[in-house]
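Pasting a structure here, questions to come.
The other protein chains are all here in position, but one chain of the complex has been omitted.
Coming up: chain A.
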Amino acid sequence: MSSTPKSLFEKVWERHIVEDESADRPAVLYIDLHLVHEVTSPQAFSELEARGLKVRRPDRTFATLDHSIPTLGPDAEGNRPYFTPQAKAQVETLERNTAAHGVKLFGWGSENRGVVHVIGPEMGLTQPGYTVVCGDSHTSTHGAFGCIAFGIGTSEVGHVLATQCLAQRKPKTMRITVNGELKPGVSGKDVALAIIQRLGFGGGTGYALEYTGPVIEALDMEGRMTVCNLSIEAGARCGMIAPDQKTVEWLRGRAYVPADYDAAAAEWLKLKTDDGAVFDDEIVIDGSVIEPMATWGTTPDQGGAISKGVPVASNENEVKALNYMGLHGGDSRSVAKVDVVFIGSCTNGRLADLRAAADILRGRKVAEGVRMLVVPGSEQVRIDAVAEGLDKVFTDAGAEWRLPGCSMCIAMNGDFVAPGQLAVSTSNRNFEGRQGPGSRTVLASPATAAASAIAGHVVDPRDYLQSA
């Protein structure tokens, strides 16, 4: 019984090795779950067709519509307001491809349609110990369930469709331990932004991350998904968290979980890093000092505690970023007026996120001149939110309540921030023009976004908490 101690990552990796890697060959890695959406799949299906191939495991392949679809409903004739004819053609291409290959599509009319990384866990398609891939970098989200989950390009989407496998080199591993206890009013998003700030934008390149420690354990599953979702913003290949009782209870009863649930759960709970396992790198963060965070620059690591204001630039990059953002070092965050607030995305578009925003907005109004858009991450989230009356809280406050989709996170469906406008967004990227040409993005938590909508500038949400 003296086998070498292993990390969670190594355990899951080894279970999926079809052929070992060697000096001149990558490993062949088996993929348990492949999620597909309209934007990164058409050329992969074309490749299969050009070779006369079929999707090998349609039972492990699930598709949805999220990136380029309108979040406004159809007109009286049932026509959906697609932003461009190409967007419509792309959706029709996926409808055709999934039908031709026998792949289940959670499309229009499905009560399970939604942002790909929201619906996977929601239906229990995502299960502990799985390998999960999707042609989308935020596939890291599923790591919250103890999966090795990572984004792939379209060529690799083709490889997985054709073989259910990928040629991969094993990445390095890094453990990130978040100690202490979060202050009240600090969320998973704030933890994630603090971790990225510490690692730096490219600091995770080549690594699989494992998040651990009391702060991570105390987060709910939604918060853990937010943390894993943002792994890619430090450049990491994936991020994962060991399954625990919370994971088991969260997945219980979901549509695709194993029939003998308790037996499966008992196996899942064994998936954890052994004492003494060695990581290529280790980072320890004190969670008790993390405050509500907001970015001020044009990469997700350019952020800080809202209470600290806009920092003075310390290098050329930061000068350029502040210029683009129209912010001035040394100013309080209250100086810059906010034009748009977006709540949604695979980072923060789940029910818990909408509740956090609604708790702050309830009985209040969005500031004059601020446009606020709330986009649930999935149909299930939308249905649950409506059942709780959250949609009413948002619309009463003056926000727009939309249908599920990626929307302003990626701004390819017609929902975008106008040139020069400043948006507070619960999404994951504040790159130049990410939310539309010339748009300026501040990344923050749902609570911060909601409070900023009321104030009309970026604020610390703790000043806006109301007792239930």
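The rule we apply is simple: a contact is a pair of C-beta atoms (placed from the backbone, for glycine too) under 8 Å apart; a residue touches a chain by one contact, two chains touch by 3 or more; residues count from 1.
Throughout what follows, contacts and distances are computed from a predicted model.
Trainee: If you look up the hidden chain in UniProt, what protein name do you find among "Phosphate transport system permease protein PstA", "3-isopropylmalate dehydratase", "ABC transporter ATP-binding protein" or "Cytochrome c oxidase subunit 1"?
Mentor: Options "Phosphate transport system permease protein PstA", "3-isopropylmalate dehydratase", "ABC transporter ATP-binding protein" or "Cytochrome c oxidase subunit 1" narrow down to "3-isopropylmalate dehydratase" for the missing chain.
Trainee: Going by the contact rule already stated, which one of A:G235, A:P311, A:G329 or A:G398 would touch the omitted chain in the full complex?
Mentor: A:G235
Trainee: With the full complex in mind, choose from A:H101, A:H142 or A:H159 the residue touching the hidden chain.
Mentor: Only one of A:H101, A:H142 or A:H159 touches the chain omitted from view, namely A:H159.
Trainee: Check the options A:E10, A:D32 or A:E122 and report the residue that touches the missing chain.
Mentor: A:D32
Trainee: On chain A, where is the contact patch with the chain that was removed from view?
Mentor: Residues in contact with the chain left out: 15, 18-19, 23-26, 28, 30, 32, 39-40, 42-43, 46-47, 50-51, 53, 57, 59, 67-68, 84, 86-87, 89-90, 93, 135-137, 139, 150-156, 158-159, 162-167, 169, 171, 201-202, 205-206, 235, 237, 298-299, 317, 320, 410-412, 419, 429, 431-434, 437.
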